[in-house]
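Every protein chain of the complex appears in place save one, which is left out.
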Amino acid sequence: MKIKESKAEIFIGLFLFIFALLLLFYIIPTQIRFVPSATTSPRLMPRFVAIIIGVLSLTMMFFGYLKRNRLNQKEFSISQKEAKLVILTLIVIAIYTMAVKYIRYIPTTIISLAFLMWAFGQKSKIKLVLISTAVPIVIYVFFTNFLKIRLP
Amino acid sequence: MKRKISLFLVISLIIMILGGCNNTPATPTTQAGGETTQAPKIDYPTKAITIICNYGAGGGTDLATRALAQAMERILGQPITVENKAGGSGTLGIIETMNRANDGYTIGVLTAAPLTIVPHQMEVPFTPEDFDYIGTFGQYGYGIAVKADSPYQSIADIVALAKASSGPLAYSASGYPQPFAMNAIGEKEGIEFTYAPYASASEVLTAVLGGHIQVAVGGQAEITQFMKSGELRLLAAAGESRWETAPEVPTLLELGYDVALRSYMGLGLPSGVDPQIAAILQDAFSKAVEDEQFLQVMRNMNFMISYTTGEEYKEFLARTYVENKELMAE
Partner (left out) sequence: MIELLLDGFVNVLVPGNFIYLLGGLILGVVMGAIPGLTATMAIALIIPLTFTISPTQSLIMLLGAYNGGIFGGSISAILLATPGTPSAAATVADGFKLAQKGQAGKAIKTALISSVFGGLFSSIVLILVAEPIARYALKFGPGEFTIIMLFSLTIIASASGKSMIKGLIGGCLGLLFGFVGMDPVYSIPRFTFGNVNLSSGINLVVMLIGSLAVAEILIQIESVARGRTNAHLPPPMTKDDDRLTFKEFKTLLKTLVRSSALGCAIGALPGLGPTLASYVGYDMAKRNSKNPQKFGEGAIEGVAAAEAANNAVCGANLIPLLSLGVPGDTVAAMLIGAFLIQGLTPGPLIFREAPELVYNIYSGLIISNILLFAFVMLTYKFFTNIGKLETTVIFPVVCMFCIVGVYAFNQSLFDVWIMLFFAVLGYILMKFNFPPATMMIGFILAPLFETNFRLALLISNNSYAIFFKSPITWFFWGATLLSIVTIARGKIKDVLAERAIDKELNNI
């Protein structure tokens, strides 16, 4: 998948502009209580920053539009394979965080490590098993006994 | 043969080192239920106990907790580790305690401010009723201080300054309940103050030292430090009694203001712990607060030692919770 820089800028600018509007009119009013006696309101700075983001995003869209016919533009691309691996890693981390509470630290880490190493293309089975078991155990011992920090 | 002996020596050396690293005391001291008529039927403690401290490692509350933990370790005979779970103005640690098993092996440091003040500032999932209390081991002292080379010798001088200022006089403090003290003065004298919040107890005083703020409501530990070095002058003690380290300085109560700030460091358990375990803990606790090493650390850090029992603390918290609700609404 490819996208030219100028197009990307237009889209991102649009996204950010909508975000800035959301901030100003929804998020800030609901998240921050109104303090009537305030000399400097808790909403002051966030509002200020939201406005700046709005302005900047419009500028970005504008420049992106201007640049649309430039010849030496950068292209942002990501191939299917790359995207798959990245998303896979993120999913593994997410599942890991959820699972580690129930299955304790050492087993979850061993499984995740082994899986990731295999997904990344590690061929040697010995290395896979060795590292994915040794590392979690070392970490666990180091943290619980030496640093006195509890792991799940 | 030689090899076997040296191998044996190496292994036993390693075992000794590892064993030494674990810091378990040799034998548990006898734990008498004490004066009760029958010995406790349950065997407690049989494994390590955890104390969850609701402030960051290395801070005042944390250090006091660790000193206490060491004393209790000596009495109970099991290792006691302190875990820090700071944040949320002290509420995160309390919530963590609440969520742990009430088997008696998790104790929480339950300080007064997050239990009685913070609930009125934001949503918290607990009230003081949700815990069983062991007791308090320390009290946070507060005082009103000014720069030593300033012309203010008493609270009356500050009142005069406030009246003479074109706008409200600003004072520095690091959170509630400190502003209650200035509010009380303001109410009685009919003057307004502006509360300038600083993030930590030492920043509160640095502002005064730098001349940016004229008067501060600060912590006893920190103010004492600067009194010793001659940089700050204490105008009044903000608690119910005069400071041991400054017996000539009056309290706000003595000066006629209806306020005495009280905030404690206490220990508690998630509610529903077996009463026998609770009794053992209370007993150990009451002995620990008299432990000489613990007292020495507290003295070094200029903390007031204050021992009250679990019930007394619970009562105090419930009462203060309601009082503060009104005070905070102002």
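Letters A and B name the chains as they come in the text, with residue numbers starting at 1 for each one.
Everything below uses one rule, namely that a contact is a pair of C-beta atoms (placed from the backbone, for glycine too) under 8 Å apart; a residue touches a chain by one contact, two chains touch by 3 or more.
Computed from a predicted structure; not experimentally measured.
Asker: Just to confirm, in the complete assembly, which displayed chains does the hidden chain contact?
Answerer: So, spelled out: the chain left out of view touches A, B.
Asker: For the full complex, which residue in B:L255, B:A279, B:M301 or B:L327 touches the chain that was left out?
Answerer: From the options B:L255, B:A279, B:M301 or B:L327, the contact with the absent chain belongs to B:M301.
Asker: Touching the left-out chain: which of B:I49, B:A207, B:L235 or B:L317?
Answerer: B:A207
Asker: Check each of B:Y142, B:F226 or B:Y257 against the chain that is not shown and name the one that touches it.
Answerer: B:F226
Asker: Where the complex has a chain not shown, which of B:I49, B:L63 or B:L115 is the residue touching it?
Answerer: Counting the whole complex, the residue in contact with the absent chain is B:L63.
Asker: For subunit A, enumerate the residues touching the unshown chain of the complex.
Answerer: Touch set of subunit A with respect to the missing chain: 5, 8, 12, 16, 23, 27, 31-33, 35, 38-40, 42, 44-46, 49-50, 52-53, 56-57, 59-60, 63, 70-72, 74, 76, 78-79, 81-82, 84-86, 89-90, 93-94, 96-97, 100-101, 109, 112-113, 116-117, 120-122, 127, 131-132, 135-136, 139, 143, 147-152.
Asker: Considering the whole complex rather than only what is displayed, give the residues of subunit B touching the chain that is not shown.
Answerer: 56-60, 62-63, 66-67, 70, 82-89, 91-92, 95-96, 121-125, 166-168, 170, 175-176, 194-200, 202-203, 205-207, 209-213, 221, 225-226, 228-231, 296-297, 299-302
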